[in-house]
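With one protein chain removed, the remaining protein chains of the complex are shown where they sit.
Just so it is clear, A, B and C label the chains in written order, and each chain counts residues from 1 on its own.
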Amino acid sequence: MKDVLKRIVFGKREKYWWMNALVPLISILLAFIVGAIFIKITGRSPVVAYKLLFGASGLFPGPYWKSHFAEMLLSSSMYIATGLGFAIAAKGGLFNIGAEGHFIVGGIAAAYLGYAKPFAGLPKFIHLPLIIVGVMLAGGIWGAIAGYLKAKRGIHEVITTIMLNWIALYLIEAWLVIGPMEAAVETGISGTPYISLSAKLPKILPPTRLNISIIIILAVTFLIWYLFYKTTFGYEIRTMGHTLMFGMEAPKAAGINVERRTIQTMFIAGAVAALGGAFMVLGVLFQYPPIFEGGYGFDGIAVALIGQNEPLGVILAGILIGALRTGATTVQLAHIPKTFPSIIEGFTVGFIALQMLIRYWIMKLIQGRKKSVQTEMGGGAK
Amino acid sequence: MNSNIPFLNASIAQALDYTAPILFAALGGVMSENAGVVNIALEGMMRFAAFFGVWGSFVSGNAWVGLLWGVGIGIVLGALHAYITVKWAGDQIISGVAINVMAMGMITYLLESVFKTTGYSPPVAYFGAPASKIHLAFLKGIPILGAFAELTILIWFALILVVVLHFVLYHTVLGLRIRAVGENPHAAETLGVNVFKIKWFAVISGSVLAAFGGLALSLGTLSSFTNSMAMGKGFIGLAAMIFGKWTPFGALGAILIFAGAQVLQLFMQGTATGFAKLIPLGFYLSLPYMLTIGALIGVVGKAVGPASDGVPYKKES
Amino acid sequence: APAEEEPPVETIKIGLVTDVGGRGDRSFNDSALRGLETWAGKVKYVKGGGYEAITDAEFDASIPEDLKDRNIQPLGVSAKVLESKDKKDYIPNIASLVEQEKCDLVIGVGFMLAGAIGESAVKYPDTKFMLIDAPPVDEDGNMIDPPNVVGYLFNEHECGFLVGAIAAYATEAGKVGYIGGMPIPPVLRYEAGYRAGLKTIDPSIEIIGQYTGSFTEPALGKSAAESQISQGCDVLFHAAGATGNGMFQSICERGAPYWGIGVDVDMGLDENLCPARTLTSSLKHVDYATYLAIKSVVEDTFHSGLIIMTLKDGGVGYAPDHVADALTQDQIDKVEHLREMMIDGVFEVPTDPPDVDNWTPPTDF
Partner (left out) sequence: MKALEVKGIVKQFPGVLANDNINLSINKGEIYAIVGENGAGKSTLMKIIYGLYTPTSGEIFVFDKKVDIKTPYDAIGLKIGMVHQEFMLIPRFTVTQNIVLGDEPSKGIVFDYKKALNEVEELSEKFGLKVDPAEKVANLPVGIQQRVEILKILRRGAEILIFDEPTAVLTPEETEDLFKTLMKLKKNGKTIIFISHKLKEVIAIADRIAVLRRGKLQGIVERGKTSEVELARMVVGRDVVLKIPKAEAKVGGTVVSIRDLTVKSKRGIIGLKEVSFDVCAGEIVGIAGVEGNGQAELVNALIGFTRPIKGTIAFDGEEIRVITPFNIRKKGMAYIPKDRKMRGLVLPFRSRENIIMGQHTLYPFSKNGVLNNIEIDKFTTKKLEEFDVRPRDIHTRARNLSGGNQQKLILAKEMSMEHKFLLASQPTRGLDIGAMEFVYHKLIEEKERGMAILLISLELSEIMGLSDRILVLYNGEIVGETTPDKTTEEELGLMMLGLKKQKRVAQ
């Protein structure tokens, strides 16, 4: 997917542009092959496993397809959100491990705005947008903290985002959810109160749970793409992406306000990742439970990387992972542990990392000369 | 007063016990990143090693065999990471994430296949057993030093490694070359330093260190593998390495602050009275993390890594 | 007795959805699985999935002391278990158990599934559902009572109270520890009961209580235990899931005079923990509840509603483990007497830790 959009903007530039699309596909294919071998080794049947996996993945029509399809898109929308959270920061040369934190911050914000008095009971067309805005603000601010510390204090974002993840977790689950925001426990079910009807994401494919979250995230993704490749703001962020990590100062010298952009980039990253948490609360759980157990944040990194940090790529990768996870629970019926799909996810990312090798193979196929491969890389490498 | 000495020592001992796994991971990071290869797979490597250590100890009934298995998987993963990032100049972040994700899936899968459970392994021979600890009776009762009276061999190893690694990096030819490769591989190459060899070495030895981190957890602190045991420790190690400005002693310092706060936090919770009782649990639990950021803002400040850390090294064509 | 009659021709299918803890949590997920697989199904889970039958010996061994007299017999049902990796999985898991596996009864383990079971119950009126630790709720979190759902709650505070009392007698230091995972309702009920029990026997006993913030971090559990021990505690009780393994770890390393108290299941029987120094365990018979629910389906006596499992009906209790070694017969009798009193409703045990302070303990026992 790499550079696809660059090409849309700049016209076909790289000689072997189609490679950028082909490589991830081959990576995924290889991952499934290796995955099959792995199952075989551990004494199970790859055929059965994949049958179940894909049968229930929602990717292909089949029994109960509708509900699987719905479940797939439900997860995908969350993976895309956290994936973008990572990709956006990466575009600006920032290494954001904070999607996990942004996710739960988004969750709690959504829950609060969803049940708290002044808001709850507003008409849906006001309440829902209001929640979305609030969620993005909350997640954005949480992200901006890391951005601020990076910009003003030069503190490495890796540290701050990791620490902020844990701080968010504990402040939310060991304070807010069991304190100020705790529900009246007469049902014995703790966590925050449930959100009002007006806060729930409208369903779009009854009787399934599928709701507008996927539409929202697709829209957001488009906006992000537009931001990056069509606006001066995105242009500035990309100049940082190529220089920040290597201590180059060209953008700053050119009068680009790098500090502010850094903070803004982290804000946007946080805001988008937070949407994922909101989707979980507004569309699936309807409350913030005592223990949230996201995990979406870290998978988001994988999603972003499989998608080569490009908006379109993130969408496709998000759908892939969403499908794998949806099919995941059903493979248990063949007595294959539910985590099997994340093995495939791992292999996929692995082969993506090995794309130089894959490119080299492809090149060899087209014209078995190593030199040309290297020059192609020298010329086209990021 | 004297009555507090045992408690003080015990607390320090706990802090050290808590430190060891993270410290190993951080040192692993120091090793490979000084050679210019980012390793965010510390987390996954710990998890792999924690499991294989237990597995080895389980089948052999001998903790040392477990140790070997753990080191073995460390080498394998290191080789994988090096093959991707050094041989094929692949993106180091992507490669690292790949290993982390695989660790999540594969280990659960193996745990299930080997021990028929997705939760825990049975207990195995380990280094934390009172018998196998290093006993320095003469230290007992001395304030602070007393904490070192009964530590596992792995904790000692971690502490000694800090010194060793410092020596290697800053006082040996190898160290000079490692750092040169991390700073400017092209310069190093024009002087005939074999950049690739150095990177391979640093990455593999780095991940072996990370592997020890996993072992310190499953065969040091505990005696079994728990599916979620290494959760986040590798990343804390990563953070500590950066906090410590990519130096062994720096990392140690960072982790001691963190582990200290962790122990303190638990203690304060337990003995909270009066006003302290009103402080929500969340603030106690997040104290170590807030403290870390605080320390960075207040004291440590800006950290700059090796100049070409994370930059894939490709020969010009 | 119903157990004597032949199992029905086409076997009844029971589905079970674990919460994210999953199989092998050595806690209530495993407990529920015992009720379904070991007791109702008389099978055991084997490598690579699948089941194999177990011998009568194994079967009898699996039944805890305090349930021996409750006539637990195989029900010849077949089990379908789905683990959940994520909260989002509950509903799809239930759906595939109902739609694909055509299960007669679907069991949801843990209050996390309250919503999922609630929704599904409405969606699939012809399937029966059982929910552990909570009543079913609808999309707005309101308790509902569909005709096809039975919910089981447990009085953790009652068994917590008993182990508290035992701890009070067992401690020599006059200082005991409590380790919690996250302060969620069941855990809080345990803590409240525990504190109440201690207060009843000897108000002067000091309690050091710590929350590790996680149910899955044995290393933290160990730190907590070490910290409490180094502050002079000699009896430790945990309600922290896997985190608690760390507590038993340090108990095991130190041996006498330290005692550990297990939670949910009889951890004194768990070879993997520390049988030698497990004083007792506060039992929460999810297994028995599960068994009862299945039985009601098999015998077609299923009733919807909310069932609260108490000391009286064997829903909760304490495991004998090493109580006899640590306590004098006279003390044991006192504990037993307290048990009677609770069963007879002579006194109530608070369910929220803060309430313990101004709660007046029973005296004449």
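The working rule: a contact is a pair of C-beta atoms (placed from the backbone, for glycine too) under 8 Å apart; a residue touches a chain by one contact, two chains touch by 3 or more.
Just so we're clear, the structure is a prediction, and the values are computed from it rather than from any experiment.
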item: Contact set of the excluded chain (shown chains only); value: A, B
item: Listed residues B:Val114, B:Leu159, B:Leu176 or B:Met290, member touching the removed chain; value: B:Leu176
item: Hidden partner chain, touching residue among B:Val124, B:Ala188 or B:Leu209; value: B:Ala188
item: Interface with the undisplayed chain - residues on chain A; value: 9-11, 13, 15, 230-233, 235-236, 239, 242-243, 247-257, 371, 375-376, 378-379, 382
item: Contact footprint on chain B, counting only the chain that is left out; value: 171-177, 179-180, 183-184, 186-194, 307, 315-317
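As a working rule, only the chains that are shown with their structure count from here on.
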item: Pairwise touch network: line, ring, star, complete, or other; value: complete
item: Longest centre-to-centre distance from chain B, chain (CA-based); value: C
item: Separation of mean Cα positions, chain C and chain B [Å, integer]; value: 36
item: Contacts with two or more other chains, residues of chain C listed in rising order; value: 48, 83, 183, 211, 213
item: Two or more partner chains touched - positions in chain B; value: 113, 118, 281, 285
item: Contact set on chain A toward chain C in their complex; value: 43-44, 56, 63-64, 67-68, 71, 74-75, 170, 173-174, 178, 183, 185-190, 193-194, 196-197, 200, 207, 209, 280, 284-287, 289-293, 295, 325-326, 328-330, 332-336, 338-339
item: Residue ranges of chain B touching chain C (in the complex, touch as defined); value: 6-7, 10-11, 13-14, 17-18, 21, 113, 116-120, 122-123, 128-130, 217, 221-224, 226-229, 231, 262-263, 266-267, 269-271, 281, 285
item: Contact set on chain A toward chain B in their complex; value: 38, 42-43, 95, 97, 149, 153-156, 158-160, 162-164, 166-167, 169-176, 178-179, 245-247, 298-299, 301-302, 305, 337, 339-347, 349-350, 352-357, 360, 371, 374-375, 377-378, 381
